[in-house]
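Left out: one protein chain. Kept in place: all the others.
Letters are used for the chains, namely A and B, taken in the order the chains are written, and counting of residues starts over at 1 for each.
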Amino acid sequence: MSEPLLRVTDLSVGFRAKGKPLAKAVRELSFDVQRGETLAVVGESGSGKSVSALAMLGLLPGTAEITGSAIFDGADLVGMKSKELRTYRGRRIAMIFQDPMTAFHPAFTIGNQIAETILVHGLDDKEGAHRQAADLLEMVGVPEPGIRVDQYPHEFSGGMRQRAMVAMAIANKPDLLIADEPTTALDVTIQAQVMEVLAEMQREVDAAMILITHDLGVVANVADRVQVMYGGRIVERSVVDNVFYRPRNPYTRGLLTSLPRLDGARTDRLEPIKGSPPSILSMPAGCAFEPRCPHATDVCKERPAELESLWLEHESRCHHHAELPDWGTPVTDEVNA
Amino acid sequence: MADTTAEKPVDRTVHHPPGGEIAAITPSVLDDVVVFSEAPQSFGQQAWKRFRSHKLAILGAILLVLLVLAFYLAPLFSEYEYDDINVLDRAQGPSWDHWFGTDDLGRDLFVRAMRGGRYSISISVITGLIAAAVGGLLGALAGYFGGIVDTLISYVINLFLTIPAIAVLLVLGVKFQLDQYKMAALIAALVWTRGARVVRALMLQFKEREFVLAAKSAGATSSRIIIKHLMPNVAGALLVEATLLAGTAIILESTLSFLGLGIQPPETTLGILIDEAKGSIDTSPARILIPGMLVVLIVLAINFIGDGLRDALDPQQELES
Partner (left out) sequence: MSSNGSAPLLVVDDLVTHFPIRSGFLKRTTGWVQAVNGVSLSVHPNETVGIVGESGCGKTTLGRSILRLVEPTSGRVTVNGESITDASAGELRDLRREMQMVFQDPYASLNPRMPVHDIVSEPLQIHGTPKGKAREMASDFLAAVGLLPEHGNRYPHEFSGGQRQRIGIARALMLEPDLVILDEPVSALDVSIQAQVINLLEDLQERFDLTYLFIAHDLSVVRHISDRIAVMYLGNVVELTDRDTLYEAPAHPYTQALLSAIPVPDPHLEATRARVVLQGDIPSPANPPSGCRFRTRCPIATDLCAEEQPKLTELSPGHEVACHFPLANGELLADRVN
């Protein structure tokens, strides 16, 4: 098995509010990302999915406490000095954020900002960078790129801004793209466009991608592997088919059954997960999901389970994963497309 | 490429993100659900807690209380009156008899300073109240009703903003005898606009909030919405403004009195004391320093309290530490 592009080992991120104990948003997270693959990180609010990515790139406030390691192509990102981290950010690892409105500086043109990321990372030629910026805009499907490259962010629509963000991210042909909820703020028809562009660009520069999202539909569309997070930990991880067709974790199953599905049979009732996601300020001592789990027993209250390997490529963190009832694949009607 | 696959012990050292980076996350990334382990806390109770933990604000509050007590009670301990002229004792430095010394007419400076402080505080408080009431009301009406009401009130606000405060006060001070109430009213007339603008902006912001729409859809009248829904959310900011205006008022008043206008002798304010002392800066600097320091202390105390109020009433996320 070849060397992973990114190896995260026991990454933990905590925040300390005044006078309160350390609140851990991410707990001993470990995962690998291989070159060229797409790993989806799925979770709801409080799961720690975004915080872990921001921690790796040094984008959290200085009060965050980070332990563990994130080894990217031989170098540990955690604890790296600012100066060195900056050579990675934007060049070898690029991040795409959720909110296209705040990701760009309103007082500089889009072309300027894309060119800046090119110039900062080596190219010395301003005009060349500007031309490249226009080319990139064309690649991501922004109409009239020659004109648009000199426009300001407020002159772009949300979908176009997101495309511009993709352009900026791939400008230096990164090895790894981290997309944090890239489509959540967009309309459905624009979402489809942007995901298409993102997948295309990923192939174009041959990058790996960590896709952070709560939208299982998007995951089914693009992911190779999926890891499901809850309460700061991974609760299930496998190739995409296993997670959707053969889930072996109560939380994953709960997520799948609580979704109203466009393709499913018209069942009369959804099966929600009772209760609410836990706050990082008050995590249960045992399994984080136990208060909401229909299969919970006493041992679940006492201690969280380990992430166990069920068979090749499929891991689950649950005391009772072996005793879970059979999972029938939901009836799949044809969807008009 | 370095070989890092050999098992190495997990790195347990704690790292912090490199300093100087702009915080890229908002607190929404961290969940905020509260478990009901504590008793219900109204916004007021929470605000009080936050105020209590703001050290400078508490310092300011204590300072202000001490000053007020001193101004009103301390003269009782002295046998002198503020207008006791005693030419034989004039121009003396501080002594056991006259704690702050005497002025050119032999009047005890301690008692005069205390009395001056009294006036300064009362004028500033009255000014703050008037400015807050007028500014708050007009700002609320302008913000809530919009349209022509807003246009008119905004014109009035802009008009007042163009008036040079000191110049007007000078002219009016020359023409009229001013007692403390008229002074307060006059100064308030010149500083109320700040409060009005703050309240107006907040009103504009809040009146589109969904909880206001919900009240409307339940049938609430405009006055109910303004009084029950909007004002409680605006009151905090108005209170902060009022405290800061009070501070401004003292400085304006002192300036006026220094220029010889406003309240006339033998009554005294801190500004008058400074004015009277300006001739003896070389011989007895204490005469000017003492009232000057008192003004500084009062304004500092008020500003600290204002800071504390602002933090208490405008909750920034607790997680920002």
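Here are a few things to note about the model shown:
Methods note: a residue touches a chain if its C-beta (ideal position, glycine included) is under 8 Å from a C-beta of that chain, and two chains touch if they have at least 3 such contacts.
Please read these numbers as outputs of a predicted model, since none were measured by experiment.
Residue B:L213 is the one among B:I62, B:L213, B:I227 or B:M293 that touches the chain missing from this view. Listed residues A:G68, A:G159, A:G286 or A:P304: the one in touch with the omitted chain is A:G159.
Considering the whole complex, the residue from A:A133, A:I178, A:V219 or A:C318 that touches the absent chain is A:V219. For subunit B, the residues in touch with the chain missing from this view are 33-34, 36, 40-43, 209-211, 213-220, 224, 228-229, 232-233.
Even with one chain removed from view, subunit A keeps its contact list with that chain: residues 44-45, 143, 157-160, 187-193, 195-196, 214-221, 223, 240-241, 244-245, 254-256, 258-263, 266, 269-274, 276-277, 330, 332, 335-337.
We take it that only the chains that are shown with their structure count from here on.
Our note on geometry: subunit A versus subunit B, Cα centroid distance of 47 Å, whole angstroms.
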